[in-house]
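These notes concern the structure reproduced below.
With one protein chain held back, the other chains of the complex are shown just where they sit.
Up next is subunit A:
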Amino acid sequence: MAKQYDVLFRLLLIGDSGVGKTCLLCRFTDNEFHSSHISTIGVDFKMKTIEVDGIKVRIQIWDTAGQERYQTITKQYYRRAQGIFLVYDISSERSYQHIMKWVSDVDEYAPEGVQKILIGNKADEEQKRQVGREQGQQLAKEYGMDFYETSACTNLNIKESFMRLTELVLQAHRKELDGLRTRASNELALAELEEDEGKPEGPANSSKTCWC
């Protein structure tokens, strides 16, 4: 039985106050949604374990205060992140405009090679929409980011966007992770599956790398 590995990543949610960062986090980790808005004043985090490509990944997701007066402090948390969600609210043109500022903060404070993804949240509020889908796509393209319109309320694209950012981070650390996989198959070799006539293959690998 192959050894089990864990990799820990830090992902960070940033964006204007009220765009729904905390809601995205709650939906993803606890599958809960609360429509009332309580400002996050500080920095909060939750853990989530997912499996990507046979690797068990634990992600620590940091939810930051969006209010402007706290930004000098919250910026200091960027440094420890491997992936960052830049979140705006599709019903707030202003929050969309501010993405530029958030991006430049990320460039300044986050480590080199940090993975970013653009999120247009509150996609369920179609009638209040101020930011077109294309605008989001356009901006994401400009910055070379992936883009998702999400809704924490209707659970639209939540898992997808979190998984995507995790994948991007994994890819960015591929070198280290290749080491993991090789190691895992080394372990397999120890299972002493000597072939008689035909070599057993395929399913052996997948069944050995699952978690048990």
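Methods note: a contact is a pair of C-beta atoms (placed from the backbone, for glycine too) under 8 Å apart; a residue touches a chain by one contact, two chains touch by 3 or more; residues count from 1.
One rule holds for everything that comes next: contacts and distances are computed from a predicted model.
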Chain left out of the displayed complex - its UniProt protein name, from "Histidine kinase 3", "Type II inositol 1,4,5-trisphosphate 5-phosphatase", "NADH dehydrogenase [ubiquinone] 1 beta subcomplex subunit 7" or "Ribosome biogenesis protein BOP1 homolog": "Type II inositol 1,4,5-trisphosphate 5-phosphatase"
Sole contact to the chain not displayed, among A:11, A:24 or A:65: A:65
Residues of subunit A in contact with the chain not shown: 1, 3-10, 29-30, 41-49, 58, 65, 69-70, 72-73, 76-77, 79-80, 82, 111-113, 173, 175-180, 182-183, 186, 191-198, 200, 202-204, 207-208, 210-212
